[in-house]
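All protein chains but one are shown in place.
On to subunit A.
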Amino acid sequence: MKKKTVGKTRHVVAWMNKAEYEHVLEYLFSKEPALQKHALHRISAWKGRFGQSTPVAVDSTADLVRCQVLDSTGQLEANDLVLLYGMALVRFVNLITERQQKRVARPLRRLAGNINIPEWVVNLRHDLTHRRLPSLKWCRKGCGFVLDWLHQEYWSRQMGSQLTEDWNSSSEEEDEEEFAKRHEEEQLRRQKEIEAHKKVRELLISYEREQFQTYEELAKQRGVWPDASADLSWILTQIKHFATEARDVLIDVLMQDGFLIPTAEQLESLDIDPSEDSVDMFAPCLPQVFLHFWLPCLKVLNSSIFINLILDKLFAELSNEPSSHRTYYIASWISEILLCNSKSELKAHKRLKISKERIFMNRLQFPWQNLISTCVNAPCPATPFLLRQILSDMDKPLPHDAQQNLLRLCSIYTQGYHENTSPGPSDPTQPVYTLQNLQDRLKSNTHSSNHAPRSVQAPPTEDLQEKLSAETVQERNFALRGSAWSVCTDKVPWKQYPLGKVPGQPEDPSCLMVECYSTFTVFDQQVELDQLPQHHGNRSGPLQSRAGGADGPLWTHSDLSKLKAGLQLF
């Protein structure tokens, strides 16, 4: 019925659900006064909810239907009815065309023509306001026509009935405020982003400066990297603080040349040979010094979300086919992160690592399936190397021969790897021979890609439910003693029930109808005399909920009279 996809704006409306909307729609146009009246009463409640933002069409429909209902009672004279119909019609024509008015008033006739309201209806309005009152016959005819128009143009098109394909086009009628607001938010966001980028760059540069300084002193004394100095830890707190509010920006900047990807100049000042001959493109490995250079920074950032994001980003960069220098360092960082996460370090790498040299300590859960496909989608000379790392670390390893096949395919592909070859279809987890294979693979792909990020992003909902200790409940109930109020002690998981819903509440649009009520009159409070409360016991007829009103009116005569008796009050 209702599909919530990202990008669709959630609007607050007066009806609880679509069923209530359709219920009212059906009754309004049922041509049966009792049902119409029922609908009018519901609309009175809607207007209470909507307040000043009641849709013009709902308002006009209610007014016009009210005229028909009053007409049907046969208790009003023709002249009374002309006045009633007249007001409803004038308001309809004025209000419905109002939206199209621009700065300069334009003739109603033209505006009405634009929205398929014939000239005679506009003329009827003109007669009503400026000339001799038209006859009741004309008024009824006008009302009938306009109600048909509203039925077609508003009621049956609203709530996603016929418009589904037009959903993505930007709605012009949406509140201008909303639109302006969104536009401004967008601008603000962009501005903020630019600011944030600048700030991050400044921060990271000051970090690098600090680290270079430390390194220079280190080089003189040949010591180990010291603990962070006061200045450095200050910068680190700043970076950490920043990472919580603008993680994406931070990652973006880190990925730029001169940060995680060192420039030749930077390498030289760290006494690392920047030439490509000195490195093994097929088994990338970060220079120790360079790793140490960044360790303090990465350590403050190591949250599972951050590591996952940076891994994604690294692969994404890799698939852009960067220069071989960039490729090497990106691959090195990927390898380093995988290494930190490996089940057994010895198996993964010969180098013995002490905890101090690791970006993070606890093993993280990577979306393994995803990782494999992103890895092979970003082919580079080091892909087999990285793939091997991933395969050996997976929680549920692939079958041995699948692993072997994958690695072999991968090597074949990347050995002859040239800068100009496009990545192409390269998810060779399983060979695609048949359509069935393809579908399976698609399914598994979409499944994993949909699943993985959600587990990271979904807000924790477990502890949202308020829990009151027995003492608190007792305390509160003690404070409430002697009154009709109490703390609800039903064992209800309230967090599952949105506002407006309680356990056991049916979906039936008539579920909140009141069968009997009493009226209470408070006398003018400014009169200082003692006043006695007055109660009017008042039983309105039980209003049954109709299962399907389409079969025509099912009210018995007594039902109707009870209904009318109850409704007179209003």
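Definition applied: a residue touches a chain if its C-beta (ideal position, glycine included) is under 8 Å from a C-beta of that chain, and two chains touch if they have at least 3 such contacts; residues count from 1.
As a convention for this text, contacts and distances are computed from a predicted model.
The protein name that UniProt records for the chain not on display, among "Polynucleotide 5'-hydroxyl-kinase NOL9", "Annexin", "Nuclear transport factor 2" or "Alkyl transferase", is "Polynucleotide 5'-hydroxyl-kinase NOL9".
In the complete assembly, the contact with the undisplayed chain comes from A:158, out of A:72, A:123 or A:158. One of A:79, A:221, A:278 or A:518 touches the chain omitted from the figure, and that residue is A:518.
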